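Note that one protein chain of the assembly has been removed; the remaining protein chains are unaltered in position.
The first chain written gets the first letter, and so on, giving A, B and C; residue counts start at 1 in each chain.
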Amino acid sequence: MDKIKEGDYVLLYFDNRREWLVKASKEKEFHTHKGMVPIREVIGKSYGERIQSALGYDFWLLKPNSSDFLSTFKRLTQVIYPKDAGLIILKLGIGPGKKVIETGTGSGALTALMANLVKPDGHIYTYDMNKRFLNSAKKNIRKLKVDNYITFKNLDAREGFDEKDADAIILDVADPWSVVPHAYESLKGGCSIASFSPTINQVEKTVTALKENGFISMESIETLLREIHVEEGKTRPLSRMISHTGYLTFAKKIFV
Amino acid sequence: MDKIKEGDYVLLYFDNRREWLVKASKEKEFHTHKGMVPIREVIGKSYGERIQSALGYDFWLLKPNSSDFLSTFKRLTQVIYPKDAGLIILKLGIGPGKKVIETGTGSGALTALMANLVKPDGHIYTYDMNKRFLNSAKKNIRKLKVDNYITFKNLDAREGFDEKDADAIILDVADPWSVVPHAYESLKGGCSIASFSPTINQVEKTVTALKENGFISMESIETLLREIHVEEGKTRPLSRMISHTGYLTFAKKIFV
Amino acid sequence: MDKIKEGDYVLLYFDNRREWLVKASKEKEFHTHKGMVPIREVIGKSYGERIQSALGYDFWLLKPNSSDFLSTFKRLTQVIYPKDAGLIILKLGIGPGKKVIETGTGSGALTALMANLVKPDGHIYTYDMNKRFLNSAKKNIRKLKVDNYITFKNLDAREGFDEKDADAIILDVADPWSVVPHAYESLKGGCSIASFSPTINQVEKTVTALKENGFISMESIETLLREIHVEEGKTRPLSRMISHTGYLTFAKKIFV
Partner (left out) sequence: MDKIKEGDYVLLYFDNRREWLVKASKEKEFHTHKGMVPIREVIGKSYGERIQSALGYDFWLLKPNSSDFLSTFKRLTQVIYPKDAGLIILKLGIGPGKKVIETGTGSGALTALMANLVKPDGHIYTYDMNKRFLNSAKKNIRKLKVDNYITFKNLDAREGFDEKDADAIILDVADPWSVVPHAYESLKGGCSIASFSPTINQVEKTVTALKENGFISMESIETLLREIHVEEGKTRPLSRMISHTGYLTFAKKIFV
C-alpha cells in the first residue's frame, strides 16, 4: 500500500463542500472550522485513512486526481471546467506522444491536464501574452509535477507560433479568429483545432475564420453539467447549476 | 510531413454527415453515393490532402483521433458518449501508468480510450460476462493498436475482480450495487470509482451501496451536449439533441 | 355529466402516441390501424367513456383542452410550443378583457390560445402578410369556436398596425426589429411586448431596436422541455428532446 511521503499531495476531505488539497510536510498544521489538522501526522499513513483534528473531527486522506488539483488553482482568469476539458482532450486526441500548442495559458488548468496525458514523449507549448497569468499558471502547475512536459511562452499568438507540425492546437483567447491563420501554419495536415469562447459572437467570427483558412469538419457545441442530489425518496437535481461556461468549436486542417 | 502508409487509418471526409474511417490498403476501393474512392491512392499522400472519387467529388483525408474511432465501433450495446467518457477520464485521473478495472467492456469504447492514455506502463483490466460483447469489443479495439495495454476477462464481476490495488474502477453494468463490495476490495485507498447508469433508480441503489461499503465524496451528475448551428445571421442551437445518456456517480474509497 | 353532442370535439385516445382530435358526427367513421372507430356512436356518451373499434380495441373519449387542439393545427409554418406559449401568456398578462396585437398569425396556434383567454370582452388583432397562412389559420382556429374574438388582417405589420392602445403585442416574424417602432405606437404605456425568434442574431437586432425605440425591462430567455419516462425501477429522461424552438424577448414601453 502506498504510504504518503513528505511532499505528496493529499485531498483532505471533511464533507462534499469542505475539502482541501494539502502538501504533506513535517512542520505543517492546517486550520479548519472543525479544528487544527496535524498535517505532519499524515506522513506514513495510507491514502484512504483518517486523521483527527484537535477538536476530534474525522478528516479523510484522499488521493487527488489531476482534476482535483484544478480546484486549487489560483484563478486570475476563468478556469476551464472538467466537462469542457474532458471533451477537448478526447476530440483532439490528446494522449501519449502528442505535440500540442495552446494559447492562452490562463490559470494553466488545461495545460496541466494535457501535460499529464502526453507524457513521456509529448509536449505542450503554451502561450500567454500576460506575464502575470503565465507566472501564476507555472506556480499552479508545479504541484502536478508535469513541468518537464511544458514550455511556457510569454508571447502574443497573434504574431504566430514558433512550432510547426503540432498534433493539436487549442485556442482560449478573446479573439481566436486572429490566431486561426497562425494555427493553420503550425498544425499538421488532417489534425484538429479546438477553440473555447464564452460569447456566440466570438463563435461566429471563429467559424468564419476557420472556413476561410483551410479548416473543415467544423462543429460547435456547448456542454451542461447538472448535479443530482441522490437520497432514497428525495432524489432530485440540485436547485441551481452553472448555465454557461463557453462554446467549444472543433475543426480539422486540410490542404486547400 | 507524415505520409499515410499501408495499414494506417484515415478519416475519409465528404461533409459533416458523411465521413468514414477506412484503412489504407493497396487493394481497396470504397463505394459512396458520390462515387468510388480509390483507397489504394491514399498511400503516400499526407493527412489533410484530398482525393477524388470516380465521379469527381473531393474527399478529404483527415487524421482520426481516438474519439473518431469510437463512431465506427460495432455496438452490440449502448456506447459511451465522449461527453461522459471525457469526464470519467478526468475525474478518475486516468493517465500514464494507471491500473484501471472496468466492467462491463460493452463495445470497448471507454476501454480503448483509457488504454490509449495509460500507456506505456498502465493497464486496463476489463470484465464482461457476455462473450459476444467481449469478442466484438476486441475487434473494435484492434484498430487503435492498444491491445497490449488491455486484459479482457469473460467473467462476472459480481463474483469479484482478480486484481488488487487498482488506481480507478469503472462500473457500467445493470446492477452496479452488486459489484460495489468487490470494487472496494480491489481499489487502492483514497482512490476513485465511477458508475454509469441510465436510470435514476440504479443511481439511488448504487449510492446506497457506496455509502454502505466504505466510499465517501459521492457525487452524481448528468451531462448534456448541445450542438449549435453557426452561420452569420443564422446562428441557433440545432432543433434536436440527445436528452439523456446516463447518470455518472463518482466516489472515493476510505478505510472505515 | 356532459354528454357528447353532434359537432363536439373529442380526443380519441389509444395510447400516448396514438390520439386524434375528431368531431362527433352522425355519419362519421374513423379508420385506424386498430380498426374502424364508429364515431357516430360517440354522440350521447360522456367524456371519459370508452368506445370499441371494429377490431375490438378500446379507444377513450377524452376532453380536448385548447392545447390539444394545437397538435391538430395544419402547419404551413413553425407552430409555437406550449412551453413558449404559456410563458408568453403569463409574462404579457393575457387574460379577460385584454386587447392584443399579434404578427404573424402563422398557424394561428397562439392566436387561438389567447382568444380563448381574453373572452368575452377582449380581442386579438392578428396580422399576416401571407394570405395562405392566414386562411389556413382561420380554418385551424374555427374548431375552437373563438372566431368572434379575433380580427384577421392580411397586412404587412412593417407598415404599422391600425389599432392603438393595445395591452400587449406579440411579434413572431423574421424581422421583428422592423415592426418594433410600430409596436411602440400601438402599445399602451407601461405595457409589454414579446418577440419570438429562432436565431440569436434576430434576438440581438430586436433588443437593439427595442432599446432605441422606448422600451425597457428587457429580458431574453429560452425554455427547454424534457420528457421523463416514469416507471418504478426504470425512471429516466427520454433519450431525445427538442433542443431549441426559439428565444423569447420581453420588454415594456415607456414614454421617453
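Quick notes on this structure:
What we mean here is this: a contact is a pair of C-beta atoms (placed from the backbone, for glycine too) under 8 Å apart; a residue touches a chain by one contact, two chains touch by 3 or more.
Worth saying up front: this structure is predicted, and the values here are computed from it rather than measured.
Touching the chain that is not shown, out of C:E29, C:E212 or C:E227: C:E227 (per the contact rule at the top). Interface note: of A:S25, A:T72 or A:T235, the residue touching the hidden chain in the full complex is A:T235. Of the candidate positions C:V22, C:I39, C:V79 or C:L92, contact with the hidden chain is made by C:L92.
In the full complex, subunit C touches the hidden chain at residues 1-2, 11, 13, 16, 19, 46-50, 60-68, 82-83, 85-93, 95-96, 113, 116-117, 119-120, 165, 188-192, 200, 203-204, 207-208, 216-232, 235, 247, 249, 252-255. On the side of subunit A, the interface with the absent chain consists of residues 198-201, 226-227, 232-245, using the contact rule stated above.
The definition used in the following text is that only the chains that are shown with their structure count from here on.
In a homomeric contact, the two copies may use the same or different surfaces; for subunit A and subunit B, over half of the interface residue numbers are shared, pointing to the same surface. Centroid to centroid, with C-alpha atoms defining each point, subunit B and subunit C lie 44 Å apart. Measuring from the averaged C-alpha position of subunit A to that of subunit B gives a distance of 21 Å.
Residue numbers of subunit B whose C-beta contacts span two or more other chains: 200, 226-227, 232, 235.
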